[in-house]
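A protein chain is absent from this complex, but the other protein chains hold their places.
This part shows subunit A:
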Amino acid sequence: MADTQSKTAGDDAPLTASKHSSAAVDAATDGLVEARGDALVGRAVTINRPRAELYAYFRDFANLPNFMDNIERVDVQDATRSHWVVKAPAGRTVEWDSTITDEVEGEYFVWASEPGADIANSGRIEFRDAGARGTVVTATLLYDPPGGVVGKLIAKLFQREPAIQARRDLRRFKQLMETGEVATAASTRAQFEEDHK
């Protein structure tokens, strides 16, 4: 299994920082089993908690709406299959079925959407020990932007673009795991609900 953190040539920077996007997608695909799109997103965050605890929380997909702001719900169907309902721009939702295609408990899991997905996507979440600093969690995500480039632009305007979401979701995961809650500046519950529509 190729590691999305390493490169085949050149330097030691992660693939997701590559300036050569198609080569990066090709290389990442080796580690993702199946490609489901051509936009590559990668984010790493260091979380001051043990690896096993982080893995267990993240791998229980029913927990994901607790820190992923644009996920409405995930219905877990069995050990590998789940159904995702995700918020899209302009109050719409998109849905897909997803299957875990590879997994080593406590280390990483890889998923791919089933045919017929509103947004085809695949990805890998990896958990590595970081000594006294806890655990490095790396998300690598391949997706097919809805409506191609125009769809990506529209999503960006509404801030539901996967690249932006992935970064913010990982920050929220870190906050939840380290502090037991997700930081918000809302002063009232009404304002909090408004912010999370």
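By our rule, contacts are C-beta pairs under 8 Å (C-beta built on N, C-alpha and C of every residue); 3 or more make two chains touch, one makes a residue touch a chain; residues count from 1.
Quick note on the criterion: contacts and distances are computed from a predicted model.
UniProt records the chain missing from this view under the protein name "Glutathione-dependent formaldehyde dehydrogenase", selected from "Glutathione-dependent formaldehyde dehydrogenase", "Ion-translocating oxidoreductase complex subunit D", "ABC transporter ATP-binding protein" or "Multiple sugar transport system permease protein". Contact with the chain not shown here comes from a single listed residue; of A:I71, A:V85, A:I100 or A:V182, that residue is A:V182.
Touch with the hidden chain on the side of subunit A covers residues 46, 48, 69, 133-134, 159, 164, 167-169, 171-172, 174-175, 178-192.
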